[in-house]
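One structure is given below, represented as structure tokens, and several questions about it will come after.
Take a look at subunit A:
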Amino acid sequence: MTVSAWVFDMVLAAGLPVLAWSVLHTRDLFKAVALFIAYGLLIAIIWVRLHAPDVALAEAAIGAGLTGALLLDTLGRIGSRDTIESDASQSAAGERDQDKNA
Partner candidate 1 sequence: MWPILLPLIGTIFTFLFKRGGAATISLVTVSAITLAVAGLTRQVLQHGEQYYAVGGWEAPLGIALHADGLSVLMLIMTTIVGASTSVYAMGYVFQGPRAGSAVGGYFFWPLWMFLWTALNVIFLSADIFNLYVGLEILSLSAVALVTLEGKPAAIVAGMRYLLASFLGSLAFLLGVALLYTASGTLELNSLGTRMLSNPSSGLALALIMLGLALKTALFPLHFWLPPAHASAAAPVSALLSGLVVKATFYMVLRLWFDVFPAIATPAVAQILGALGAVGILWGSILALRQQQLKLLIAFSTVAQIGYLFLLFPLSNGMTEIGLDAWSGGVYFALTHACAKAAAFMATGTLVYALGSDRLDDLPGTFRRYPLSVAAFTVAGVNLMGLPPSGGFIAKWLLLTSALNSGQWWFAVVILAGSLLGAGYVFMVLSRMLLDQPQSIADSKQARPVTLTTELSALALAVFVFVLGVTATPLIALLRIGAPF
Partner candidate 2 sequence: MLKLTAIWLTHLLPGLLVTIFGIFLLQAVIALPAQPVGLTTEVQRELPNSGVTNPVTAVLLNFRGYDTLLEIAVLLLAVVAVWSLHVVPLRTGHARYVAETPVLAHLVRLLAPVMILVAGYITWIGSARPGGAFQGGSVLAAAMVLLLLASMIGIRPRQRWPLRVVAVLGLAVFVVIAGGTLVVGNQFLEYPRNQAYALMLVLESVLTISIGGTLALLFFGAIPETASFETMNDEG
């Protein structure tokens, strides 16, 4: 494996967890879904790198495209603001704010 290929793989592999984390922890769900689509495309590139072009084709169309469209459609109907917090973390966040003010 050439050095450039190695670096390329490293960048792709490092990008994946970063994107995954931001998909799950971005506050706005629309942004999260947009990131998820990017995540799907990144995985599709990785399939190509791993010599799995068959999987790459399906991933790009289904994993990124169709799933993304499904998610966007759902958000369009139920709203995209993730304001739901479990009671505990809500009160925790509230108290954090109070601490800051104090």
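Here is the rule we use: contacts are C-beta pairs under 8 Å (C-beta built on N, C-alpha and C of every residue); 3 or more make two chains touch, one makes a residue touch a chain; residues count from 1.
The candidates came about this way: all candidates are chains of the complex that A comes from, given by their letters.
Note that the structure is a prediction, hence the values are computed from the model and not measured.
Here subunit A is shown alone, and of the candidates 1 or 2 it touches 2 within this complex.
In the complex of the two chains, the subunit A residues touching candidate 2 come out as 53-54, 56-58, 61-62, 65-66, 69-70, 73, 77-79, 86, 88-89, 91-92, 95-96.
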